[in-house]
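One structure is given below, encoded as structure tokens.
Just one protein chain is left out here, and the rest sit where they should.
Chains: A and B, in written order; residue numbering restarts at 1 for each.
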Amino acid sequence: MNRKNDQVNDVILQTAAVIIFFIIIVFSINLFFAGHYSPGGGFIGGLMTAAALVLLLLAFDSKTLAAVLPFDYRKMTALGLVIAMLTSLHSIFWGRPFLTHAYDKFDLPLLGEQTLHTAIAFDLGVYLVVIGVTMTIIQTIGESE
Amino acid sequence: MEIFVSIIIGVLTMSAVYMILSKSLLRIIIGTGLLSHAAHLLVLTMGGLKTGAAPVLVDGVTEYTDPLPQALVLTAIVISFGVTAFFLVLAYRAYQELNTDNIEEMKGTESND
Partner (left out) sequence: MSVLHLAILLPLLAAPFIPFLFRALKRIHTGWFVLIVPVVLFVYFFRFIGITSAGDVVTETVEWMPSLGINFTAYVDGLGLLFALLITGIGALVVLYSIYYLNKDKESLGHFYVYLLLFMGAMLGVVLSDNMVVMYMFWELTSISSFLLIGYWYEKERSRYGARKSMLITVFGGLSMLGGIVILESIVGSFSIRDMVANQALIADSPFFIAAMILILLGAFTKSAQFPFHIWLPDAMEAPTPVSAYLHSATMVKAGLYLVARMSPVFQESSLWLWIIASVGTFTLFWGSFNAVKQTDLKGILAFSTVSQLGLIMSLLGLGAAALHYDGMDDNIYMVATIAAIFHLINHATFKGSLFMMVGIVDHETGTRDIRKLGGLMTVMPITFTIAVIGSLSMAGLPPFNGFLSKEMFLKATTKVFSMDFFALDTIGILIPVVAFIASVFTFIYSLIIFMRTFMGKAQFDQLPKQPHEAPIGMLIPPAILAILVVVLGFVPNVLSNSLIKPAVESIYPTLVASGQDVKVDIYFWHGLTPELYMTIGVILLGTLMFFTINKWMGIYNHIPHRLTLNGMYDGTLVWSNKAAYRFKDNYMTGFIRSYLVYIFLFLSGMILFSMYRFDLFDFSFGEMEAVAPYEYVLGAVIILASLAILFMRSRLPSIILLGVVGYSVALFFVFFNAPDLALTQLVIETVSVALFLLVFYHMPEISKKEVRVKFKVENAIVSIFVGVTVMLLSFMALSNRSLSSISEYYKENVYDLAAGKNMVNVVLVDFRGFDTLFEIVVLAIAAIGIYTMIKFRTTERTKGAREHEPKK
């Protein structure tokens, strides 16, 4: 997608992209954590994050992106799957059916009373898989020429 | 509302099927995209539309829209993205290897061995 990077060096797009990237990332993380209570969650958060990364990819090029954010997205996919699988499995050690989630309320400093879920860990797995898959697809196609 | 959406679904399905039956791989992929839109709307419509508030618990609200079709469709959207991407790459690679995007010309190229 950045084959013409040499000729077209779009300063406006690149400057704006960096700013927008952070806005989207923050928004997506918010979406991810808010998922249990208001619209959002792992899928949407992950897609939003991926969209932010795609924006950077379009504005700069894949090499720059790889230098700034050195993630291996395939490993990220695998990590996400492992996390989701482990959080699904944990309940069988407590004699509960597969995929039973647990939650409890904690009084955390600064944040006040908060509920912590194992479901959020499962959702984190989903989040990572979605980012990993989307970016793997985009990157492989982008690099294929 | 539901009748109107049903008609939209019918038209989307029709266009999708027509595209899928054509010979060009590109048009087939676009057809699958349309078909998945139709399917998503169909699942939602079958569950009933607008019967209540958005399915997020708010104090004092008792009528919510059915959350299950929404969850199913959300899954379906993401899956159809994955499948569409797969199709696209398949078409792209098929074109590179066989130099055509016409599926009738592709016939038999694999089983020639």
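Note that a residue touches a chain if its C-beta (ideal position, glycine included) is under 8 Å from a C-beta of that chain, and two chains touch if they have at least 3 such contacts.
Worth saying up front: this structure is predicted, and the values here are computed from it rather than measured.
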Message = Which parts of chain A face the unshown chain closely enough to count as touching?
response = 1, 31, 35-44, 47-48, 50-51, 54, 58, 74, 77-78, 80-81, 84-85, 88, 98-99, 101, 103, 115, 117, 119, 122-123, 125-126, 129-130, 132-134, 136-138, 140-145
In chain B, positions touching the absent partner = 1-27, 30, 33-34, 37-38, 40-42, 44-50, 52-58, 64-68, 70-75, 77-79, 81-86, 88-93, 95-97, 101-104, 107-108, 110, 113
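Everything that follows uses one rule, which is that only the chains that are shown with their structure count from here on.
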Inquiry  = Quick check: in the complex, which residue numbers of chain B touch chain A?
reply    = 54, 56, 74, 78, 82, 85, 88-89, 92
Remark   = Touching chain B in the complex, chain A uses residues 37-39, 43, 47, 130, 133, 137, 140-141, 144
